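Note that one protein chain is taken out, while the other chains of the complex remain in position.
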Amino acid sequence: MSESAPHVEPLLMRNFARADSHTLGAYHETGGYTALDKARAMEPAAITEEVKKSNLRGLGGAGFPTGMKWSFIPKGHTGPVYLVVNADEGEPGTFKDRYLLERDPHALIEGMIITARAIRCEKAFIYIRGEYVEPWRRFTAAVREAYDAGYLGRGFDIVMHRGAGAYICGEETGLISSLEGKKGWPKVKPPFPAIKGAFGAPTIVNNVETLCHLPHIINRGAEWFAKLGTATQGGTRMYSVSGRIKRPGVYEESCAITLRQLIERAGGVSGNGVLKGVVPGGSSAPILTAQEIDVTMDVDGLRKAGTMAGSAGVIVFDETVSIPEALMVVARFYAHESCGQCTPCRETTGWIYKMSHRIVEGHGSKDDLDTILDLSKRGAGTTICAFFDGAVGPYISYIEKFRSEFEALIPK
Amino acid sequence: MMSRREFSTEQLAEVRRLQDLYPHRQGALLPVLHMAQETFGHISLETEAYVASLFDMAPSHVHEVVTFYTLYFPEQPGRHILSVCHNLSCHLAGAQGILAHLKSRLGIDAGETTADGKVTLLAVECLCACEAAPMMQVDDRYELNLTPAKVDAIVEGLA
Partner (left out) sequence: MPKVTIDGKEIEVAPGTNLIEAARQLGIDIPHYCYHPSLSIAGQCRLCMVDIEKAPRPTIACNTQAADGMVVHTQTDRVKETRRSVMEFHLINHPLDCPVCDQAGECWLQIYYMKHGLYEPRMKDEKVHKPKAVPLGPHVILDAERCILCSRCVRFCDEVTRTGELGIFNRGDHSEIGLFPGMDLENKYSGNVVDICPVGALTDRDFRFQVRVWYLDTAKSICPGCARGCNIEVHVNRRRPHHAEGRRVARLKPRFNAAVNKWWMCDAGRYGFTFVDDADRLTTPSRREGDATIPISWEEAIAAVKAALTGPADGIGVLASPRMSNEDLFVLRRILDTLGLRQVAFRVPPAAAGDQDNLLIRADKNPNTRGAELIGLDGDASAILAAARAGKLTALLVFHHDLLDSGWPAVEVREALGRVGTVIFAGTNASATSLASHYVLPSAAWVEREGTFTNFEGRVQRFRTAVEPLGESRADWEWLGQLLVALGQAPAGERAERWFRALTAAVPAFAGLSYQSIGDEGQPT
């Protein structure tokens, strides 16, 4: 018998019900921009320390400790430092940043200003995916309000930058390349962005949701924030739940919630009502079977379970879902979005899509499954960025955990 | 819109303003290409060479950018662009059926434009509206929770 999920007071989603939640007026009414006053009274290093203590982890996909990332900027660096906000949401199953941009853009702006003070940044770029037209409009309007109110333009500016359609621009150095006016090719590391990033300067790339947490951390303290989550990850996060689920949508929960509790919170399994599996962290996260859902939905809990928290895009499969078809769909995605820069990913994603398509069409051969697994294991860890490692998440886990379904489609 | 080949004086001032926002002015390339697409309808090779000249760039490197990203159209698309998501959650919610319905209704395949130049149909990757699957982007807006009937109404309502 599973316990019910702990109830958390919404932080990020607290104003979503208001129709005017995106306006400066509404933001002020609900205590917005008060954290800014507090942050201005703190030393930059003190802000970073507070964020470290809060155990805030990156919520775009990598789950890296945010305060630690900020501290990688070389001490004593005198030139410009850039903050780049990753609003290139694109991980299949994820839609939380869209909500934040449309319904609480000022939270993001306040978070950006706090970050800018901590890392001594005077100019930030926000990279919004090109398809997000309404979020762009809402955020642009909020930026204008913030300039008019004097929150921006006094030592800190925001430059809006619109993407042009490429999932790989969600990878932080792919984003930087795109910001620099090139193809979204991720950069060879080292050097890492905190040392040498956008336009050659130390750069911090943070996800939208990560930054929206900062006003709360500053206002109510790191200790409080840390206690909301697990021992190694503080706070809440917004889970995007979709697929065969009765109430798809965004759910802000403590990151200590289990997957079973989250599914329940979202109304339970639809389709034929019987759970087959769950992709817990966007399509790049290895799938969990119905027997594996008593896992906490935090970065370290999911890593220990052999998968990842990623972007917290939770896609639910009921028993009527064909896993081979699902593999074909995601394989098509990775083949389409591979930037093509490095050989293992460029060549393998295309070939694996062809094989997965053949299998679904009934023309698979006995060796195909082992070939896909072998190529995945050989290629993982050999590429410039983690895109391919994300791709092999489904390639390997769908076949290893649901092999009989694939074999059933292969002619004897 | 079709016959103009260059930006207006005001637009050129905007190009310079954008270029000044970035530490290296090449950063303004994507925004300026968006401007070019909005002004000229699509980004032809001639436009690529023109934009390259505004940045002192080799045209090959502008061509690289235009062919890499999916939102830049090298040929004139239809007056309306219907981008149907066919990624995972939308697939589970019946995206294939929505696409099939549109293909048959419009008489074109994905990636094509109707003969009267009205509609371009595209099958695209995740638009991040999975909670409202199946869905598509119609020009600047998202149309959610599609059904064949809803799709028909949307298509009929296109000017």
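Labels for the chains are A and B, by order of writing; each one numbers its residues from 1.
In this section, contacts are C-beta pairs under 8 Å (C-beta built on N, C-alpha and C of every residue); 3 or more make two chains touch, one makes a residue touch a chain.
Keep in mind it's a predicted model, so treat the numbers as computed, not measured.
Among A:G79, A:P190 or A:P411, only A:P190 touches the chain left out of the display.
If you put the hidden chain back, the residue from A:D20, A:D148 or A:D367 that touches it is A:D367. Screening B:L21, B:A49 or B:A110 against the full complex identifies B:A49 as the residue touching the chain left out. Annotation: of A:A62, A:V84 or A:A166, A:A166 touches the absent chain (contact as defined above).
Among A:N207, A:T296, A:T383 or A:S397, the one in contact with the hidden chain is A:T383.
Touch with the hidden chain on the side of subunit B covers residues 45, 48-49, 57-61, 63-64, 67-68. Contact residues of subunit A toward the unshown chain are 166, 168, 183, 188, 190, 335-344, 346-351, 354-355, 358, 365, 367, 371, 375, 378-379, 381-384.
In this section, only the chains that are shown with their structure count from here on.
Separating the centre of subunit A from that of subunit B, both taken as means of CA atoms, is a distance of 24 Å.
Residue ranges of subunit B in contact with subunit A, taken from their complex: 21-24, 26-31, 33-34, 55, 61, 64-65, 68-72, 83, 86-89, 91-92, 125-133, 137, 140-142.
Interface residues of subunit A, counted against subunit B in their complex, comprise 80, 89-95, 97-98, 129-134, 159, 161-167, 178-184, 198-199, 201, 240-244, 248-250, 279, 283, 313, 315, 317, 321, 325-326, 329-330, 333, 336-337, 339.
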